[in-house]
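Contents: one structure, followed by commentary.
Complex shown without one protein chain; remaining protein chains in place.
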Amino acid sequence: MEVLDIRVVLAPGISLLCALLVFVLGRHDGWRATFTLGAALIKLVLILTLLPGSLEGVVYVYRAFDFPPGIGIAFRVDGLGMFFALVSSTLWVLTTIYAIGYMRDQHDRVRFFGFFALCVSTTVGIAFAANLLTLLLFYELLTICTYPLVIHDETPAALKAGRKYLAYTLAGGALILLGTVLVQHLAGSLAFGTGGLLAGAAGQPLLPLAFVALVAGFGVKACLMPLHGWLPTAMVAPTPVSALLHAVAVVKAGVFGLLRVIYDVFGVELLAGLGYTSWLAALAAFTILAASFAALAQVNFKRRLAWSTISQLSYIVLGAALLTPFAALAAIVHIANQAFAKITMFFVAGAVERTTGRTELRELTGLGHVMPWTMTAFTIAALSFVGVPLFAGFVTKWYLSLGGLQAGAWWVVLLMLASALLNAAYWLPVVYRAWFQPPRGLEPGVREAPLLLLAPALVSAAYVLLLGVSTRVPGMPFSLAEAAVRFVSGIGAAP
Amino acid sequence: MEHLLPLAAALPLVAAALLPAVAWRRPDAAWGWAVAVGAGLLGIVGLLLRRLLQDGPFSYAVGGWAPPWGIELRFDALSAFSLGIALVGVAVLVFSGRYAQAAVPPQRRAWYYSLLLVNLGGLVGFACAADLFNLFVCMELVSVSSYALVAAGGGRIAALAAFKYLVAGAVSSLLVLFAVGILHALTGSLNMADVALRLADVEARGPVLLALGALTAGFMVKAALFPLHLWLPDAHASAPSPVSAVLSALVVKLGVLGLARVLPLFAGLDWLVLAPLHEGLAWLGAIAIVAGALAALLQEDLKLMLAYSTVSNIGYIVLGLGLATPLAMTGGLVHVFYHALIKATLFLAAGAIIHQAGFRTLRDLRGVGRAMPWTGVALSLGVLAIVGLPPTAGFLGKWYLLLGALEAGRPGFAVALLAGALLIFVYYLRILNAFYFRAPLREQILAVREAPLSMLLPVMALALLCLLGGLFGSGPVALAALAAARLAGGG
Amino acid sequence: MDGGWQHLDYFAFVALFCIGLYVVLAKSNLVKKLLGLNIMETSVFAFIVTSGMVDGGTAPVVGPGIDAPFASPLPHALILTGIVVAVSITALALALIVEIKRQCGTIEADELKGAE
Partner (left out) sequence: MRRLLTALALAIVGAVMLAGLAGLPRPGDPAAPVHTHVAAHIVAHGVEDTGSRNLVTAVLLAYRAYDTFGEVVVIFAALAAVMVVLAPAAAPPPGKTAPPPSPAPAVAPSPVVGFVIRLLAPFIAAFAALVLWHGEALPGGGFQAGVILGALLVLLSVVMGRGLEQPLVPAAAARWLQAAGPLAFAAAMLIGLAGAGAVLGLPAEPAWGRHAVLLLLELGIGLGGAAIILGLYLQMRGH
């Protein structure tokens, strides 16, 4: 059932308005904080009001502009889009609070918060895009809006990272444009919601090119190896930006785009016949393992997080590539699981850096004694990554394994085990040293992180726990993901 | 009402001749006069366009002499480019008010406005011409005024560039005139529709081919299509910025529009296969996209970068004409219009920045974006548009060109186009980086003030059009599709 | 191609055109380039006027006692316009050369290239 609803454009519109207000009136700290936080909250509420309908299977649509003629910029809220929008707007509230605390006394705060709001606006645009072109539009805008954030420090290293970031993502955008044009050419339409735009185009010689272009294009932001090179470099950005890149917006936009390509553009049935996805699954599996090994080798907190992100994202890609209902459920749910766990980690990394000036992992030793709350949040996130039951990460691993078995790919189970071990290998020692070894070389006055930095970390850590235990609670993200899977046509109902 | 068609071109031309006399006692009146005429032109073009959208293309027999005996003017989908001419014209004239005070010596100023009006009138006449010789006369109006305007600001580089431009332009005009002579000798007519009709019965192949070759070569020079672009960068970069805007946005389009006008003349010939010509144009266009972008990448001077970007963008348009499918030509023609708006935005914004800051290389201009926030926003919008980022106006042309390349079964051209677009992005990124994210090299930059309102207003208006033109772009696209259908259908 | 060469007039035109183009391309002196351009222009005008002539014709001025075949009046009118355009361009080019001479002290293209 499709319902015309203005809230669909209001949601990205509010962040856009917020950005404009920040740019024009944002010189005053108080006003700026009010705008940013207010917009974040209003948007969250707005999206929550859409939630009940979404759970019942209502699809909200809105057509904004006829650009280009006949295709149009249009919005459409289905289960998958709702899920992504909900995750990103929840996290935006947390990140905003955190950023207000973190960016105190930094330069160019107007620019920072302006583009910050723009990023979130475009992210919701991506989530609500009703066709491939709208998706591409917001995807490109996201690239542009994150650039000033990545190079916020304006140091040579930051500028270099920015260049690398743009080179990767713009090339990816160009590939997506190519893919979009190919889809329009082959299918004559770009609108989502038909369960496979290209279903009628089987056997066309340009079909493989379209698949490669779209997957490679979105794969850049999804950090699919070997397209992942920009992410570790982009770690020079301020921590809230890293959080935004890793959890809320950029990388999630990449995997979200991949999900759209697989479920809405090509469709499960067509892909099952074509067999391209087995290659994609293999690539994802390779990325999971290789990135984990790379993470083991890192000694810097944020760099290890970057490699961990690359590894985690490929869970989602793998889930989508397996083309089975359980795997799809795992893929969608992991958007939230990874987001909350990872953003907790970043909040902790930033809090530690701001409070103690420490950025290396071995310097975390003993911090549990000084900053117990911060390290509690860290521990919860780490356990989730390892995949301990009752934590969010476990849900993903469980359903991904089930999905693998459904697809007859038993190696997925082994892969999950191996990944859990690797995660344990690079997170648990840090947890151990933080709690069970005495602090070293700390200046005497160091205490717990300030509330503005600590609270978001604790809230998101709590959410990680909640996600892990609430899979049977109606109205929680998991049920939404189930609803989404039901609507991904061709996959059938989840149990 | 229908009499407005001949008056559209006549208004600026007569006003141009009167301007020095009017401004003789009161030099300040020149600007007001020119702006008023520009506004009048915009109004007339608006009325013509409304009629076009209501009733379709319409003709006017000047003096009541029925074609082919007399001169016919025709306002069709291709002529709708007049809107671009009028919009850019008004913006440039308004912008010139403050700019010319600094850049054009006082004794030249009235003549400068006069030449600008001649240029605009010639352009509108060219867009509406349905007669080969009338086309030539309008082209010469534009050319003579353009050569001189390049040198209006003074300076040795400008004078040299103007001379170079003059020689290249005059030779290309001669080629066109030569072809007109041949066609007249073959058919005894000058009216384009009539020539096309009578050419179909001509048996001699040699002269037809020669005329086609001369027209193509002549208009290629006018359009600065690679490798015949050598006159362009210096001329566009050394002219006063408003003039650069007119040259880059409008005058080079003369060549493209001319090609689009004359190629259908030859479509009725059974024995003549235009495919090789189209193939050649497509390749030249693709090469121009990449070569222009690469050359722009090497420039340090802001206006030279923009000038080379014009070479690259002409490549887009010609590629569209060369692919010769309805979608591709729609893309090319839509880009004719939108590139005019975008490039005018960029040149005027660059002009405002150079005017305020007094520097013109990227190094010297570092950090200027913070000092001139509004101009900076306009420039950024223009940059995003020229790069072809959705939903700006620049995306539409790219989109239809890509679809057209696939429609023609040439995905290779689509890939080349995307590669070119990426290169373009890289060099525009250099501009944004320098203006916003690098520490200033010159301390004077910190004291630079925002441009005065008379400069800011036209720049902002154009920038807004670059954005809204994309979102509400169905009108231009529909017109371009109409023109493309006529082109593809053989005129 | 009816029976060999009846187009000697056009031969002269082509020769003039090529001479003019050669001067434009090969000569370094800007005034000479301009002269070359003028030669080219003249050649094209000659071509168009030639195409309008008629065997045994007179100037197209109608009057009592004049009714032979008339040369086509159209090319004459066109060429009058063409000449005016050419004169205008020549005037402008001369002005530019004067300006170049004043600014750079030379009007040789070779030396100007070095001076840039």
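Odds and ends about this structure:
By letter and in written order, the chains are A, B and C; residue numbering begins at 1 in each of them.
Keep this in mind: a residue touches a chain if its C-beta (ideal position, glycine included) is under 8 Å from a C-beta of that chain, and two chains touch if they have at least 3 such contacts.
Here the structure is a predicted model, which means the values were calculated and not measured.
The hidden chain, counted over the whole complex, makes contact with B, C.
Listed residues B:31, B:75, B:95 or B:111: the one in touch with the omitted chain is B:111.
Among B:188, B:358, B:452 or B:475, only B:188 touches the chain that is left out of the view. Residue B:70 is the one among B:70, B:268, B:358 or B:475 that touches the chain missing from this view. Counting the whole complex, the residues of chain C in touch with the unshown chain are 1-2, 5-7, 9-11, 13-15, 17-18, 21-22, 25-26, 50-55, 57, 59-63, 69-70, 72-77, 80-81, 84-85, 87-89, 91-92, 94-96, 98-99, 102-103. Interface with the hidden chain, as seen from chain B, comprises residues 3, 6-7, 10, 13-14, 16-18, 20-21, 24-25, 60-65, 68-71, 73, 105-108, 111-112, 114-115, 118, 121-122, 125, 131, 133-134, 137-138, 140-141, 144-145, 147-149, 151-152, 154-155, 159, 162, 182, 184-190, 198, 204-211, 213.
In the analysis below, only the chains that are shown with their structure count from here on.
For this pair, chain A with chain C, the centres built from the Cα atoms lie 70 Å apart. A separation of 28 Å divides the Cα centre of chain B from that of chain C. Residues of chain C in contact with at least two other chains: none. Against chain C, in their complex, chain B makes its touches with residues 133, 137, 140, 143-144, 147-148, 151, 155-157, 159-160, 162-163, 166-167, 170-171, 173-174, 177-178, 181, 184-185, 190, 204, 206. Across the complex, chain A meets chain B through its residues 65-69, 73, 133, 136-137, 140-141, 144, 148, 151, 154, 159, 162, 166, 170-171, 174-175, 177-178, 181-182, 184-185, 206, 209.
Remark: chain B residues 384, 389-391, 395-396, 398-400, 402-403, 406-407, 411, 414-415, 418-419, 421-422, 425, 429, 433, 436-439, 470-474, 477-478 touch chain A in the complex.
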